[in-house]
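For this view, one protein chain was removed and the others were kept in their places.
Chain IDs A and B follow the sequence of writing; residue 1 opens each chain.
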């Protein structure tokens, strides 16, 4: 059976430069394969829908992150990351790496998700809690709650919480 | 088809003030809609079942967290969060925000989960590892292992790892 009759839902709860990638890569790949895809943005993930967003990578508490530098893989000691500006520097390094490697930016992936008609739902409760309105968001998202998500997920073949 | 014949399982692995919310909100919403819901508490998520728990929010490494303060959205620099007491202060701010916005507390949501007959399973291996007994937990949870979860998940329509 073709995957084209299948569907996927993703709960998107994280909004940093690194963790913003998995939901958008999975959503756009699945949409390109013909699946019906719904993304439910909630908690810190809601920030990925903001018109103006500047996601940062966080090196703190991330012991597994090793960036390739001059042929070696260097990890970032926690102490280093506690210095103001280091996360910003790591974000620039990561952005340059991503660009050099030909990987799309988060903005490009987000645009691709909108263009491929992925259904975008912004969590009403989180919007209220953090005092955001739809006017702060890109064009496309609708408002919804946990019940909207549950109903969608009961009818989806793949359900992920990211 | 109604969602009432559907079922959901959630693996709950995080126990902080913020990450304790998604599993309880999803579980209680789904239960209210008529789904059979099972929550499997393991790793750091096990602490959500403790009789006495005082979950803290962690601002460290969380670059996407921006609290609304006086109409602006302020992020917390990592440096600030490394100062002892700042996480506790952020937790108080978050609790106040949640209360002000009329969102239920984690304790209330946990009680709602018990009342709506969500099946609660405490991971035996984690209990042993962290030297907890059922007497440390609220009334309600049963003990189980990974096999208990797998068997439940093969029969559930929605499976999430949080």
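Structural remarks
Note that in this section a contact is a pair of C-beta atoms (placed from the backbone, for glycine too) under 8 Å apart; a residue touches a chain by one contact, two chains touch by 3 or more.
All values derive from a computational prediction rather than experimental measurement.
Of the candidate positions A:3, A:92, A:134 or A:147, contact with the hidden chain is made by A:3. The chain not shown here touches chain A at positions 3, 6, 8, 18, 21-22, 25-26, 29-30, 33, 35, 60-68, 71, 73, 77-79, 82, 97-98, 101, 103, 157-162. Against the chain not shown here, chain B presents residues 11, 13-17, 42-45, 47, 55-62, 81-84, 87, 125, 128-131, 145-147, 149-151, 153-154, 159-161.
The criterion applied here is as follows: only the chains that are shown with their structure count from here on.
Rounded to whole angstrom units, the spacing between the C-alpha centres of chain A and chain B is 21.
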